[in-house]
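With one protein chain removed, the remaining protein chains of the complex are shown where they sit.
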Amino acid sequence: MMNRQGRPSQPSDATTAPISATWTGHRALDLNEPLLFEQDRPGVTGVDFEPVSEGKTRLGGLERDEKIGLPGLTESQVVRHYTRLSRKNYAIDMGIFPLGSCTMKHNPRLNEAVAAMPGFADIHPLQPMASVQGALGVMEQLSHWLKTLTGMPGVSLSPKAGAQGELCGLMTIRAALEARGDARVRVLVPESAHGTNPATAAQCGYKVDSIPANDEGRVDIEALAEKLGDDVAAIMLTNPNTCGLFERDIIEIAAMTHAAGAFFYCDGANFNAIVGKVRPGDLGIDAMHINLHKTFSTPHGGGGPGSGPVVFSEALVPFAPSPFIAREGDTLRLVEDCADGAVGRMAAFHGQMGMYVRALTYMLSHGSDGLAQVAEDAVLNANYVLEGLKDVMSPSFEGPCMHEALFDDRFLKDTGVTTLDFSKALIDEGFHPMTMYFPLVVQGAMLIEPTETESKESLDEFIGALRHLATMASAGTSNSFAAAPQYSPVTRLDETQAARSPVLSYQVPDQDAAE
Amino acid sequence: MSDIRYSEDHEWIILDGDVGTIGISDYAQGALGDVVFVEMPEIGASLDKGAEVGVIESVKAASEIYTPVSGEIVAVNEAVDGDPSLVNTDPLGEGWLFKIKLSKPEELNGLSNQDAYNKFLEGLD
Partner (left out) sequence: MRYLPLTDHDRQDMLASIGASSIDDLFVDVPEGLLQSGPLDLPRHQSEMAVERAMEALAKQNRSAGEGPFFLGAGGYRHHIPATVKHLISRGEFLTAYTPYQPEISQGTLQVLFEFQSQVVRLTGMEVANASMYDGSTACAEAVLMARRISKKKKVIVSGGLHPQYADVIRTMTRFTDDDVNFQAPTPHIDDDALIAVLDDQTSCVVVQNPDVFGNVRDLTSLAEAAHAVGALLIATVTEIVSLGAIRSPGEMGADIVVGEGQSIGNALSFGGPYLGLFATRLRYVRQMPGRLCGETVDSDGKRGFVLTLSTREQHIRREKATSNICTNSGLCALAFSIHLSLLGEKGLRQMAHINHMRAVQLVDALGQIEGVEVLNDTFFNEVTIRVPGDARELVNRLAELGILAGVSGGRLFDSLTDMADLIILAATETTTDEDIHALASALREALS
């Protein structure tokens, strides 16, 4: 099932009150910044090098004679360029970032300081193992924390992100099934699943079959029973699910799945709701990826890098990808070769060491007691938001939520305001909007995950703004919503033009066109 | 207008001899939003009724196109390739997608006429 919720991608005709133009085009601290390529000073560079003794080149006559086309800037120009650009970004450091399923918690700076230590930053993956025992020690400790928190016996640290973790998990399952001579063809995925789940299953060569939700937003057990069969390799569930709800039938779901000879893959994106409080291993899962950039605070960096280690049950451990850590007395070793039938290598080298260091620093900071508190506060914050909004917005499901609260667009019915418009108005109020139009199981979804690092005051302000906007929407002021956002560095962008006439890299302007 | 028929996947077909012209309905183009690209079937391909023949993409959605009848693809609308907005502005005219030579004309009987399709849309809400 594909995402059919198309929505407007061009700015509307709604006009805003004109702001008088400045000569520069800047507006006080909101400074326009051209592209690097538009500031080129040929022959200028912002890096100085020491001279080197010249010798005869050995490039085989393949010197790069043609101009590359990279612009030249001085150091101060570069600093100004990126400083100005940074100020056009919303970020966690500025305010609440309530994106459901993304877990946008505070990124501690201690993590950054530790990752920058030369002993972690300046080591090469292929150095002799005796010279990197500390790095292997980080990996060993991180493995121990992940296995203990999840209650699972094995872990593969190497996947580079959550999506790669899902692939790792499914490939390991497929390898295990093939080893027992029982290749199967289908993977069951809930309709509410994150897009990476069916994409991963397809990439692994499986046919994807949908599991519907019941009226309470959870997996429909009867429908699941009908879909299970001896051609099903695995189910992929998120728990708590993408509606922010704990799958109360999860023990039964695991049992049914195993009885059918299939494996239970768990998408760990929502682990923040239960870390330190519930061990997924106790729920019957066989494999689960953990997003270190979600639950364990490694920074989102504008879209990446992430890290997606996968924990495994006993049955799957022999098939998990290399490399992994082995201890021989006082010495640690990286085992890089692949056991027969195991998945093999998923990426060069040993995974996202920079993220392991940050995540371990975070785990040591919180400790097991702190991490349980993280889950409790995350769940409390989400429920506080739900309680503060349920009379003016439309929660999709009854009862308490876990770490995220799901609303749909029923409260906007007949107002002329869409989920999209509502979210854009939130931008003018000074917030990054919540996740919109996901999960697909409700109409016009709005998924709010505050995380545990928001204070009560921050939540009160956010709730207040949403209450205000909900009231405005019912009062029939849809025009101002359609014009939002007005105060951001740019207003709504023409995404249709961007897709119909793609301009995907800098094009040097036509000299003739200037005439 | 000559006898237009609709499928439950919101495609329309108009017959001329044994060749049917197929596109998506006005309802479908509205639901999709601004069309940005259409992946067309290959000319010469032989397909059964219900087979996936292409994909219509808007900015935030992608919808499969299924052929409402069996047959051989004899033409695709190059104009839509150059200007996908035709599907939005004139879905039943200039925004046609492909032409198919029917191998089983009796399949038309299973499709809805304009009235039946309008009723179907009402039921969708």
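A few notes on this one:
Read from first to last, the chains carry the letters A and B; within each, the first residue is number 1.
The criterion applied here is as follows: a contact is a pair of C-beta atoms (placed from the backbone, for glycine too) under 8 Å apart; a residue touches a chain by one contact, two chains touch by 3 or more.
Keep in mind it's a predicted model, so treat the numbers as computed, not measured.
Every shown chain that the unseen chain touches in the whole complex is listed here: A, B.
Residue A:364 is the one among A:326, A:339 or A:364 that touches the chain not shown. Screening A:112, A:231 or A:461 for touch with the missing chain picks out A:112. The missing chain, though absent from the display, is touched by one residue of A:355, A:417, A:445 or A:473; that residue is A:355. In the full complex, subunit B touches the hidden chain at residues 36-37, 55, 57-62.
In the analysis below, only the chains that are shown with their structure count from here on.
Centroid to centroid, with C-alpha atoms defining each point, subunit A and subunit B lie 37 Å apart.
The touching residues of subunit A, when paired with subunit B in their complex, are 2-10, 437, 495-496, 498-500. Across the complex, subunit B meets subunit A through its residues 31-34, 36-37, 57-64, 84-85.
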